[in-house]
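Only one protein chain is missing; all other protein chains are in place.
The chains carry the letters A and B, assigned in the order they are written, with residues numbered from 1 in each.
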Amino acid sequence: MTMSNIFLISSTSLIFIGLFGVLTRKNIVKILLSLNIIETGINLLLVAFGYKEGGKVPILTSSDSINHLGNMVDPVPQALVLTSIVIGLGTTAFALGLTIRYYKTHGTLNIEANDEEEVTAHE
Amino acid sequence: MMLLLATFLSFVMIATAIWVILTPSLLKAIIIFAIVSLVASVSFIFMQAPDVAITEASIGAGITTAIFILSYKRVSEKN
Partner (left out) sequence: MKNDKSLLLNILAIAFLAVLAYFIYSVATSNDIGIKVTDNNVVENRVAYRYLNKNVLDENSKYEWGGKAEDSAANVVTSIVADYRLFDTSLEVIVLFITVMGFGLVIPKENIKIKESTELLYHWTPLLMTYMLLVGGYMFINGHISPGGGFPAGAIMSTAILVGVLAGKQTVSHTTLKKIEAIAGTLIFSIATLGFFLKGSFFINFLEGGNVGDLFSAGLIPILYTLVAFKVAAELSGIYFEFYEGGEEHDNV
């Protein structure tokens, strides 16, 4: 059992815990929290793919570190994850705005409570 | 030693994620989600990614929780 195995296991299980929440919960805010858990898991998975055993931080700190560039971890997934976290915040804010609008029009946060009222209202 | 600590952190992360899904209280779920993000940012440091760790700690654990709590207030105040 190595370090990257541990991170692969924890990130895949985070993704599937979040997927379970999205599939089974009935509250909209709970579903958004599950989506955020999926996002955290996918960020961990991407960074774990770039990790290698005994790797170093991809920052030059001394004149010696330039001779050991092959020891550094992969910096490209880190750069991708850096932008993906910020976009995740933007989409979460937009989804919360839609949630507040839904609550104002329907009066509830449950996704299946109001089906019958909808039908009678239209008839 | 580092391996043990990483295993412990992964265990805490998975346990709190399950807690977020299963707890009936919304406010509790939001606060516990902040713990998931915080532990994830420590895991990023274990994977030698300090840039991502700082971003996750400030955005994932800080601002996301703040926006969720502001929306929760907005949603629950009429009851």
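Worth pointing out:
Heads up, the rule we're going with is that a residue touches a chain if its C-beta (ideal position, glycine included) is under 8 Å from a C-beta of that chain, and two chains touch if they have at least 3 such contacts.
Bear in mind that the values here come from a model prediction, so they are computed numbers and not experimental data.
Among A:8, A:35 or A:111, only A:8 touches the chain left out of the display. Contact between subunit B and the unshown chain involves residues 49-51, 53-55, 58-59, 62-63, 66-67, 70-71, 74. On the side of subunit A, the interface with the absent chain consists of residues 4-5, 8-9, 12-13, 15-16, 19-20, 23-24, 49-52, 57-63, 65-66, 69-70, 72-76, 78-79, 82-83, 85-87, 89-91, 93-94, 96-98, 100-101, 104-105, using the contact rule stated above.
Assume only the chains that are shown with their structure count from here on.
Across the interface of their complex, subunit A is touched by residues 2-3, 6-7, 10, 13-14, 17-18, 20-21, 26, 29-30, 33, 36-37, 40, 43-44, 46-52, 55-56, 59-60, 63-64, 67-68, 71-72, 74-75 of subunit B. Contact residues on subunit A toward subunit B in their complex (touch as defined above): 1-3, 6-7, 9-10, 13-14, 17-18, 20-21, 25, 27, 29-30, 32-34, 36-37, 40, 43-44, 47-48, 50-51, 55-59, 73, 78, 81-82, 85-86, 88-89, 92-93, 96, 99-100, 103, 109.
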